[in-house]
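Of the protein chains in this complex, all but one are displayed in their positions.
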Amino acid sequence: MTLYFLCLMLFCVGLYGVLRKRNLVKIIVGLGIMEYAMNLFFVLLGYRFDGRAPIVARDQNILNMVDPLPQALVLTSIVIGLAVTALIISIAIRIYEKYGTFDITKIKKLKG
Amino acid sequence: MIDNPKTGMTLIVKTITRLTVGLILLFGIYIILHGHLSPGGGFAGGVIVALSFVHLMLAFGKDVAISKVSKNLASNLESIGALMFLSIALLGFLGGSFFLNILPKGTPFNLFSAGIIPLCNIAIGIKVGVGLFAIFLTLVIVEKSK
Partner (left out) sequence: MELHILLIFMIFAAIVAIEVKDLLSSVIAVGAVGFALCLAFLILKAPDLAITQLVVEILCLIILIRATINKDLPLVIEGRWIFNTVSTLSFIAVFLLFAWLALKELPGFGEPIMAVVKKYLQEGVSKTGSVNIVTAVILDFRAYDTLGEATVLFTSVIGIMAILRRPGRKKRE
């Protein structure tokens, strides 16, 4: 239970960065931290005491494996996170070329 | 072009890169091919293959890396990887349903076993590796041309 709460604290640090900071790079860093916390929470839910890694060995019968389903879901999520981070960074590079700043309060033309 | 001292990093970095970049590429291919026997698989191996080309680009400058894999070739290869994965999935209709494992399973713990799973690993490895390299290439080229 303490581990779950620590994982939520990590998520909240990322959430604070997204909500409070004005620099665009800090917002991207906050999104990355939230993604790490979410992946870790999935894997924590599937852990089992005295478990073995989910790979069958050749000449012994392993009965106590950890849950492989959250690991399979998180494996695709990590690569998607990298692609989404690269997409956000490309948008940030275009914003920097057009306005010359990363400060989101200085970008007046987005207000409409 | 490789020994041009104007582009890229210093001589030490270039020599070490020339020794190690082939090993990194080989390790990525090993991780992809043994995905059904040991930890790893298409995703991790694909990213390692992309990292070997990124290593080449960081050490020698962007021209050498583009002469190996150009941007058009990268985007074409990525489409080929995606279509290969989809066609493997569609081949399952020969046996009755989507993503059915129609090939013979073989004996476990052999390299040629597990039916369509190594083929899927190769398709995903091509797709992830070349896709991430195309992303990096696009980020670098546009920053230089402005």
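Observations, loosely collected:
Each chain carries a letter (A and B) given by its place in the written order, and its residues are counted from 1.
Everything that follows uses one rule, which is that contacts are C-beta pairs under 8 Å (C-beta built on N, C-alpha and C of every residue); 3 or more make two chains touch, one makes a residue touch a chain.
This structure is a prediction, so every number in the text was calculated from the model and none was measured.
Contacts of the undisplayed chain with visible chains (whole complex): A, B. Contact between chain B and the absent chain runs through residues 31, 35-41, 43-44, 47-48, 50-51, 54, 58, 75, 78-79, 82, 85-86, 89, 99, 101, 105-109, 113-117, 120-121, 124, 127-128, 131-132, 134-136, 138-140, 142-143, 145.
Interface with the hidden chain, as seen from chain A, comprises residues 1-10, 12-17, 19-23, 25-26, 28-30, 32-33, 36, 39-40, 43-49, 51-56, 65-69, 71-76, 78-87, 89-94, 96, 101-103.
Note that in this section only the chains that are shown with their structure count from here on.
Centre-to-centre separation between chain A and chain B, using Cα means, comes to 23 Å. Across the complex, chain A is touched by residues 38-39, 41, 43, 47, 108-109, 128, 131-132, 135, 138-139, 142-143, 146 of chain B.
Within the complex, the chain A residues that touch chain B are 53, 55-56, 58, 75-76, 78-79, 82-83, 86, 89-90, 93, 97.
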